[in-house]
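For reference, the structure is listed below as structure tokens.
Here the complex is missing a single protein chain, while all its other protein chains stay put.
First chain written, first letter: the chains are A and B, and each begins at residue 1.
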Amino acid sequence: MPDLLSLFLAKYNYWVVIFLMMIGLYAMMAKNNLVKKIIGMNIFQTAVILFYVSIATKHDASIPIIGHGHNGHHAIHAADYMNPLPHVLMLTAIVVSVATLGVALALAVKAYQQHDTLEEDEIIEQLKTDYLSQQ
Amino acid sequence: MITIISIKPLIAILVSLLVIPILASSRKPNVREAWTFAAALIKFGIIASMVPAVLAGHTLELTIVPFFEGIDFKLRVDAFGLLFALVSSFLWIVTSAYSIGYMRGLDEHSQTRYFCFFAAALSATVGVAFSANLLTMYIFYEILSLSTYPLVTHHQDPEARSSGRKYLLYIMGGSIGLVLPAMVAVYLMTGTLDFASGGIFSGGLAFAQALPLLLMFVFGFSKAAVMPMHAWLPAAMVAPTPVSALLHAVAVVKVGVFCVFRVITGLFGPDLLQALDFGTLLCVIAAITILVSSLIALSQDNLKRRLAFSTIGQLSYIVLGAALLSKSGMTGGMLHIAMHAFGKITLFFCAGAIVVATGIKNISEMVGIGKQMPLTMAAFFIGSLSVIGLPPCGGFISKWHLAIGTIEAEQFTMLAVLLISSLLNAAYFLPIVYRAFFCTEAESMFENQFKEAPGWCLAPLLATAVISVLLFFYPQPFLTLSQLAVSRILGG
Partner (left out) sequence: MSAQFPALIIIVPLLAALFVNIAGWIRRSLCFPTALAALVVSFLSAVGLMGRVMADGDVIYRMAGWDPPWGIALHIDHLNGIILILISLVAILNLIAHRTSAASQFTNRLGAFYALYLLFVTGLMGIVITGDTFNLYVLLEISSLSGYALLGMGGGRATLSSLHYLFLGTIGASFYLLGIGYLYIVTGSLNMVDIAGILPALENVAPVKVSFILCLVGLFIKMALFPLHTWLPNAYSHAPNPAASLIAPLTTKVMIYIMIRLILTVYQPDFAFIQMEIAEFIQWLAVIAIIAGSILAYKQNRLKRMLSYIIVVEVGYMVGGFWLGNAAGMTGAVLHVLNDAMMTLCVFLAAGAVMSRVQFDEFKHLQGLFGKMPYTMIAFVVGALSIIGVPPTCGFFSKWYLISGGINAGHYAFVAALIISSLVNVLLFFRVIEISYFEPFANHHHSHNHHAESLFQEASLDMLVPLLVTAGLLIAMGIYAHILVTQFIEPAVLPSLMGSL
């Protein structure tokens, strides 16, 4: 039992990531409201972002900003600073996530304008009746 | 024996293809027909010009583009291919004349489309004849299937639609489902698909591999109408008669047996088949088709359907000729391509002439028709003699060779099959002629006045009938070409 707990604690970041991903997936699948699905998607993407950020940390490391400019003469010990690369990558990924959010919301707004509801089952019902009346 | 690099085979194929845009844009029917004739004559001329070189023992070749490692898009004119090309291109001239009479006589629609696809089909046929390897042949085979589809379904009514479906099902089903995998397998085994006189399996082939491959080829080339892949042929009789005549009595079905012949002689080779004792197997398959189709033909009342089943049987004669793996057998098979072509096309032309002149399609309604259309029925008589294999018609020569071939190969059952089927042929042809000419005044359904088919229909059928007789006395150059081809195959 303590082994399991220590296992969990040692890799708690991965567990959080997985937990968030599953919440996000669940929301996307099970929720009926389009906006809730979109929120779920965002949670899912956030989980992945969290994953990257979490792997950048090191023991007793500080944030990756060099405090006083030394004209680059001082040697920097990489072990004192967190890995900046994943942070940078995730800035991009956050932008991507926001863009995705934007597109998704735009489509949801359009769906609302067309069908007057954001509930997926009602929309599908409306589409079905439209299709059948077209035949 | 030298190999001449020549562009002639390519031009022979392209002539009819290039004329299509001209045909499609012709405003006046006479201009269009004139161009068809021009193309046909040029095509025949080019093919005929290659005869001296081939008779001297040379072959003409042309490599166009490579397809895969070891397979090129390659044309080769050898004796066998030239024989087939000669027959097809000559008969295109004749059929074009006949088409004019028939299509105008019945005021058929979409004649431009008809002539265009006809030209395309002839391109593909000559392409098959001049293919140097299995892949090139397969390509032209497929082009032929597709260009004949609009011809078969010309009338565009529900009947044509279902016949078209059957046509596609059997023919494309066979080529994609059976020939394609077999072809790829052969390529993977040997690294080449070029036809060679000893076959291409230089290392020999195991029974377990050879049998499925052979069967896939024989049944996959469904145009050869080997039973049970024959059902498309009677269904295709809904097409206009000139289509039925050229394509189903000469070009399409002959392409099928040509392909089977090539596979047997150029891919597997007589030695390999002999060693595996597949000759007998193929003979049995052919024999079944011959006998069953002849029996079914007896029961058909629609003249074209009877002729269709007769064709199915005659095609298997050619397969039988190849299967006998003997000198005379193969010569007879090859020769039969030519002889049967002239005989059968006469018969189909007569059937069409009867439709144009009287609108009658069934044999039971043709009692006494000889009084009204003596020339047509006389030609019909000659055509039937040729198909049955009686002198003085060309069909006798090919059947004689086949008979000798069965003795050479010691397949005496096949000799019996040949004789029985000839009797059956007589049984389903001669009564038609007899009832047409010899009947009492009361039985006759026609008045005793001369009212033949239009000239454009009559002249071609008389021409082919006369040629059928001429071929008996002078079967050249077909006989020499087939003998040359066979000696190449067996000589190695």
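The rule we apply is simple: a residue touches a chain if its C-beta (ideal position, glycine included) is under 8 Å from a C-beta of that chain, and two chains touch if they have at least 3 such contacts.
Worth saying up front: this structure is predicted, and the values here are computed from it rather than measured.
Engineer: Quick one: which of B:A185, B:I407 or B:V469 touches the chain that's been left out?
Structural biologist: Of the candidates B:A185, B:I407 or B:V469, B:A185 is in touch with the missing chain.
Engineer: Since one chain isn't shown, list which residues of chain A touch it in the complete complex.
Structural biologist: Spelled out for chain A, the touching residues are 25, 28, 34, 37, 41, 44-45, 48, 51-52, 55, 85-86, 89, 92-93, 96, 99-100, 103-104, 106-108, 110-111, 114, 120, 123-124, 127, 130-131.
Engineer: Since one chain has been left out of the picture, which residues of chain B touch it in the full complex?
Structural biologist: Chain B touches the missing chain through residues 65-68, 73, 106-111, 135, 138-139, 142, 146, 150, 153, 155-158, 160-161, 164-165, 168, 172-173, 176-177, 180-181, 184-185, 187-188.
Everything below uses one rule, namely that only the chains that are shown with their structure count from here on.
Engineer: Could you work out how far the Cα centre of chain A sits from that of chain B, in whole Å?
Structural biologist: 70
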